[in-house]
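Up next is chain A:
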Amino acid sequence: MSARSARSVPGRGAGGRGAAAVAPATEPVLRLQGVVKTFPGVRALDGVEVEVLPGEVHCLLGQNGAGKSTLIKVLAGVHRPDAGTITWRGAPASFADPQAAMRAGIATIYQELDLVEEMSVAENIFLGHEDRRLGFVRRAQMARRAREILARLGHPEIPPHRPVRLLPAAGKQVVSMGRALSHAARLIIMDEPSAVLAHDEVANLFRIIRELTAQGIAVIYISHRLEEIREIGDRVTVLKDGRTTAANLPARTTPTKDLVSRMTGRTIEYVFPRRTAREPGEELLRVEHLSRPGEFADVSLSVHSGEIVGIAGLVGSGRSELLETIFGARRAAGGTVRVNGRALRPGSVGAAVRAGLGMAPEERKSQALLLGEPIYRNVTLAAFGAYATGGLTNAARERAEAERVAGQLDLRPRDVRRPVGTLSGGNQQKVVVGRWLLGGTRLLLLDEPTRGVDVGARAELYELIRELTAREVGVLLVSSEVPEVLGLADRVLVMREGRVVHEAPADELDEGTVLDLVMAGSLMEEAAV
Partner candidate 1 sequence: MTQNRLNLPRRRLLFGGAAVGAGALLAACTSNEKEPTSAQTKGPEAGGNANANAGRQVTIGFSAPAADHGWIAAITNNAKAQAGTFSDVTLKQVEAGADAAAQRAALDTLIAEKPDIIVMLPHDGKELNASGLKAMQAGIPVVNLDRAFPDALAYRLQIKGDNYGMGVAAGTYIGNQLKNKGVSTPVIGEIAGIDSLELTQERSAGFKAALATFGFTVANRRAAEFTADSGQREAANLLQALPKLDALWNHDDDQGIGVLAAINRANRTEFFMVGGAGSKKAIEDIQADNTVLKATVTYSPSMASSAISLARLIAQGRGLADLVELQVPKEIILASETITKDNAGDYLKLGF
Partner candidate 2 sequence: MSATEAPASPVSPADERTTTGPGRRWGGLSETALRNLALVGVLVVLVIIGAVTRPDLYGDPVRVRDNVFTILEQASVIGVVTVGMTFVIIGGGIDLSVGAIVALAGVWCTTVATQSYGTFGMIFTALTVGLCVGLVNGGLISYGRLVPFIATLAMMVAARGLAASISGKQTQVSENRTINAIASTDVLGIPLLVVILAVVVAAGWVLLNRTTFGRRTVAVGGNREAARLAGINVTRHTMLLYALSGLCCGIAAIMLTSLSTSAQAGAANLYELDAIAAAIIGGTLLSGGRGSIIGSLLGVLVFSTITNLFAINNLATEVQNMVKGGIIVAAVLVQQVRFKSLTTIFART
């Protein structure tokens, strides 16, 4: 297997952290071999190899869609692998459900922490395995043990009786880790734990991680931020397309370009339609100095008719918030949005729609569709008023228009009276895009348009988005998948921590450069040196 060939010598680099260096000879606490997990239409894991030593921080690196989250869920007992073996503390293991994984000593801290906001810190730590006698929860006992655990985590100042909702994000994370410790976890999986934290809180998180590993607990650490991996990680495993492309690279010394090159160049190539060399038309959208505190600051950009502008950035970089603010779904704190030269009323979706804007939001099901309603009513959701006379809707016209759009978009199945909830993800997305094609939208804002869409349907969506430009429609596209942005967009903006850090024509950028900018690495600097 090619992954093996890339394996380098395990063990800590010359990082100079004195604590309990683990010799390579140590028996791994966890070993995954050839793990496969398929969902209809996609192989999410296609032979993953991972080996985690006790007391190490093992980093998982990979682009969106590389299979990291699926891998976590397999380890946490949410998904069961279709093939491959999991060796846990020297014995083959299979976790039927999350409780089983928890009992075995694997704790997972998800990005959206699964705490009960209204319960106290102690209750959350011992949720599901409360200390009880004769059916009564022993509160004092629990509070005492919670205090011990919090002290172990270096946070004795958190009161065990305080409701979790009153804690800051970092405090909640500590409680999540406390829960892991209360289960005597031997392995803690952290999924992008720093995404919700401020800068100084990250330092504190690292201190906790070091204390955990000093106690022999292994940590699987997932992050897109290379500098964090360099600081806290011991070894790195890189995933791509559900496969391990490199295992056990030393976290500190492996050059960035080696890491990035193993993440890029995906083997499942999405077929991007050929760019037609055309001059972009007049300017449709001009955004100047747009800001929302805590989300993004001083963003300026423009989109011309027939042009696709892509925004690359991680979750939390402010890109979705930016899109929603342009669309009026959030009110800007400062700056202007102009469409065809005229300023849009801030905070009004209606004004944006009337000005010719349309948006396909990130969360299709919760933000865009009426799942129980027929397809045609979803297609005409923003336009039914235009077909109505005197307030009376025109169902026949709506169906006819929806059928026309369904034909254009090659919607399958074509019957527009079916509930939209019965369609596949790709076809649902076509319905959302189709909605805006009806109303004569000139500028389309697409937020993660291919999220949850299988490979075949993606190609169709790409085709569709490209076709829009032929009709003089401008597109502003947001995606976490760098190849998608590069393959579709004419011009690319890179966002990091709420700011546009780079802007260039797409054909002047490559995946590695963008990935590096997105992850705040130093590839550009290294190249410059």
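Structure notes:
Basically, a contact is a pair of C-beta atoms (placed from the backbone, for glycine too) under 8 Å apart; a residue touches a chain by one contact, two chains touch by 3 or more; residues count from 1.
A quick word on the picks: all candidates are chains of the complex that A comes from, given by their letters.
If you're wondering where the values come from, they're calculated on a predicted model, not measured in any experiment.
Touch, as defined above, links chain A to just one of 1 or 2 in this complex, and that is 2. Put simply, chain A touches candidate 2 in their complex at residues 39-42, 44, 64-65, 67, 69-70, 73, 111-112, 192, 195-196, 295, 314-316, 320-321, 327, 329, 349-350, 352-354, 359, 361-363, 366-374, 377, 381-382, 384-385, 388, 391-393, 395, 415, 417-419, 422-425, 428, 435, 448, 451-455, 480.
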